[in-house]
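The complex is shown incomplete by one protein chain, all other protein chains being positioned as in the whole.
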Amino acid sequence: MNCESESLLEIKDLKIAFKTPEGIFHAVKGISLEVGKREIVGIVGESGCGKTVTALSIMHILPDNSVATGSIDFSGIDLLSLKENETRETRGRDISMIFQDSLSSLNPLMKVGRQIEENLMMHTSLDSRNRFLEVLDIMHKVGLPDPEQTYKKYPHELSGGMRQRIAIAIAIVCNPDLIIADEPTTALDVTVQAQILELLRKINRESNSSIIFISHNLGVVREICSIVYVMYAGHIVEKGPVNKLFTDPAHPYTMGLIKAIPKRDSKGKELFDIRGRVPSIADSIPGCPFEPRCDYAVERCKKEFPGFKKIANDHEARCFLAGDI
Amino acid sequence: MNKRRINLWIGIVLISILLLMMIVSLFYTPFPVTEINRLERFEPPSMRHLLGTDNFGRDVLSRIMKGSQTAFFVGLVAVSIGSVFGVLIGAISGYFGGIVDEIIMRIVDAMMAFPSILLALMFVSVFGVGLRNTIIAIGIMSIPSFARITRSGFVQHKELDYVKNAKIKGVSNLRIMFRHILPNVLSPIVVAASMGFANAVLAEAALSYLGLGIQPPNPSWGRMLSESQVFITVSPWYAIAPGVLITLLVLGFNFLGDGIRDIRENR
Amino acid sequence: MKRGILEIHDLRKHYRLRRTRLLKKPGSIKALNGVSLSISKGESFGLVGESGCGKSTTAYTIVGLLKPTEGRILFKGDDVTSLKRNQKREFRKKVQLIFQDTSGSLNPRGTVEWILREPLRAMGMQKREIKELILESMNLVGLDKDLLGRFPHELSGGQKQRVGIMNALILNPEVVIADEPISSLDVSIQAQILNLMNDLQERLSLTYLFISHDLNVVHYFCDRIAVMYLGEIVELSESEELYRSPLHPYTQSLLSAIPGETGHKLERIILEGDAPSPLNPPTGCFFHPRCFRRMAICSSVKPQMTEVTKDHFVSCHLY
Partner (left out) sequence: MFVYLKKLFAMILTVLLVSLITFVTFEIIPGSPALSRLGVDAEESQYEALSAELGLNDPLEIRLSRWLKGLFTGDLGISMRYSVPVSELILDRLPVTISLAVMALALIVLIGIPLGIVSAKYGERLPGILITLISQIGMAIPSFWSGIILIYIFGIVLRWVSPGGFVPWSEDAYGAFKSLILPAIAIALPSIASIIRYTRNSIMDQMKSDYVQLALSKGLNLNSVLLRHVLKNALIPIITVLGMIAANILGGAIVIEQVFTLPGVGRLLINAITTRDLPLVQGMVLYIAFIIVVINFFIDVIYTVIDPRIRLGQRV
């Protein structure tokens, strides 16, 4: 890995809020992250921590009732300051997205080949013959058997794994610089998950696309990412290279997550569990959001949410005790 | 006030006003409803007759007020008939499925495909006109829609884990149907009841307009409209009040139905 | 096999499809193709497999939600498929199910107390007893009694699953079937529930049939494991043994596919394609189209279950 890689995407102090009849909810509360060229960056967190919303804000397809502030710098352009129609050219061509549930994210009434082709229609001037060939080529590349036959199928006629390959084909057909994959393997079986992860690695290697990989599953993230951001209740609480994060986590939340997964040697022992429950978007916690569940919390944590504390050059965590536990 | 409740409130306000008028009419109307006054035929609205008079010189306002009794009564009883039988049929059909379901749904589909007014007309042509038969006819014609809504709720919910859970705990089928599933599928039924009330009011008006519903001297808004049509060149304003009243009552129950749906869906 | 508290013999479940052509016989989905297993008292028995392999069908058939097409289910030696009404009720008390979907298995319009009262009322218990029992069991699973008046949607995921567990345990069963009890929960909550279930097993001397797609969790939680593929058990062994030396190629690939594990020495095996549809399963060994060690015989002859080492059974032509 090239440590001095140039930055492709830089998010600074991103905040996302939703206006609902019940009030204003803050889904993302000021996060900053960076994605280098050809890097695979992971965002890990539990349900409702704000990972998907972050992805949608990069794509500029947040729902109407939401407001995003801060800056999202993509190769020198601030995406957030652009108008909706100004980002359209970027969307699908320079940045593309893979969604979690491929059954609901593909149009049920359109042949899957056409759905891949649509992306080419938006962003290239190829004629229909060449588009068709290009689609067959990309279908072959993502490992779909018999592209010409598959082209004519509808989503419901394909298996989950095949559908996810179609979704990936849609994402990579215009050769984007950045692919955002939101829980791309969560709905899949373990054996199929392994296939899809392998495919994503191959794409990253061969086409030089950076990938933001969003998941709740630490194991999956460890498989594929180089840098990992851990999110909790709308904040990033830890950031670091994947192996350091696993062997030497600095934030009590990350530690807890790792310890809570049953492993080879945990048989017969009681599992470590993080007490309490995952905070909901409506909860407001004045100090550190993890304080109510934290075993190491001190009085200060109740009132004050610490900034990032550097543990190593590329490893930092938002905890007073980071590096000392 | 919550934005989501606006439909509900419009509905409640409209219905309350009309309901109030109905209740007042039980004790008081400006003029006796059937009092004929040859000297005051076709009078335009005035201080004496706020909505004018009809071809017999009867006070239109008084007749409108009295007519609201018919509308509410027909709506209430018809919806009760339709919902009780419809829910029962739909629950059995949806919960047990199989051949019973096939047969019931074939019949319900056939009935649904019919213009409901035709069903009602068929009924009165067989059993004769009058208030009671009008109500029964309208009640019967609203059974299929209740049955279908209830059935689809039951079909959906009987596959859910909470029902399976109740089954393996040994809860009886009857209890599962009416204490476990029914409360969960009630909101579309309540919405349908509100809309059904509106439809019943419309159907009664249509039947009475055709002369096959409520018979004179009972006042009915639909009947008043058909009378007014005869004299429309002489007295056009007579046609306005009954039409507006039907529209307002129907509107009220449609809004109420939408309002209930809004609340239940956004829980 | 020794006598277990719960045994199933050659369980089959086929669903007939609707006829779509006039002259063609309608097909059938073969969800279970002869599953046999025996669970001994006090153990945790794991059933692992991918979606659609028949794990849940097995569970539902045991508790009587589905009628088996063929096969026997024995509880303490008695066949439960041919029980009389009142015996069935006794059996119901003894074998209970924890559902996967925490919010779906609790009636959305019932308070926690109502939900817990329903099974007891169905068993004909008195009001007083019911109240006491509920309070006692709330305590047991670590829930505050203030929650009794709440509706399911007012609870967190972890609380809901605790209620779900209590709902299964309140009838004082001997065997508890847990159908993916943690897979819909957040990672940080999963460990809480696993610990609770372990704790309860000890205190109430329960027998578990634990169903999951996650081999790591099953290995952690269970004493013995059966691996299912397309409605059949392909391998059955003591849990540590299975983890150390998996025999069936499918088990091997499952183990190797566990993401993030660096401990085991297996090389990563990436299978081809997806699991075939149970509508028309392959000939011979069901796994052969995806198998990386298939032989000529595999496509024509169905392998038999054989005991390779002591208590380690596998159904594969390699052994």
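In order of appearance the chains are A, B and C, and numbering begins at 1 in each one.
Basically, a contact is a pair of C-beta atoms (placed from the backbone, for glycine too) under 8 Å apart; a residue touches a chain by one contact, two chains touch by 3 or more.
Given the structure is predicted, the values throughout are model-derived calculations rather than measurements.
Note on the undisplayed chain: of the listed residues A:49, A:80 or A:97, the one touching it is A:97. Only one of B:15, B:136 or B:206 touches the chain withheld from this view, namely B:206. Touch with the hidden chain on the side of chain B covers residues 106-107, 109-110, 112-118, 121-122, 124-126, 198, 202, 205-206, 209-212, 222, 225, 228-229, 232-233, 236, 239, 242-243, 246-248, 250-251, 254-255, 258.
Counting over the whole complex, chain A has residues 56, 59, 61, 64, 84-85, 88-93, 96-97, 99, 101, 104-110, 118-119, 122-123, 154, 156-157, 167, 170 touching the chain that is not drawn.
Note that in this section only the chains that are shown with their structure count from here on.
With chains reduced to the mean position of their C-alpha atoms, the one farthest from chain A is B.
Centroid to centroid, with C-alpha atoms defining each point, chain B and chain C lie 51 Å apart.
Distance from the chain A centre to the chain C centre is 32 Å, each centre being the mean of its Cα atoms.
For chain B, no residue reaches two or more other chains under the stated contact definition. Put simply, chain C touches chain A in their complex at residues 50-51, 156-159, 186-192, 194-195, 198, 213-217, 219-221, 239-240, 243, 253-254, 256-261, 263-264, 268, 270-271, 273-275. Put simply, chain C touches chain B in their complex at residues 60, 63-65, 89, 92-93, 96-97, 99-101, 104-110, 118-119, 122-123, 153, 167, 171.
Chain A contributes residues 46-47, 145, 159-162, 189-195, 197-198, 216-223, 256-257, 259-267, 270-275, 277-278, 280, 293 to its touches with chain C in the complex.
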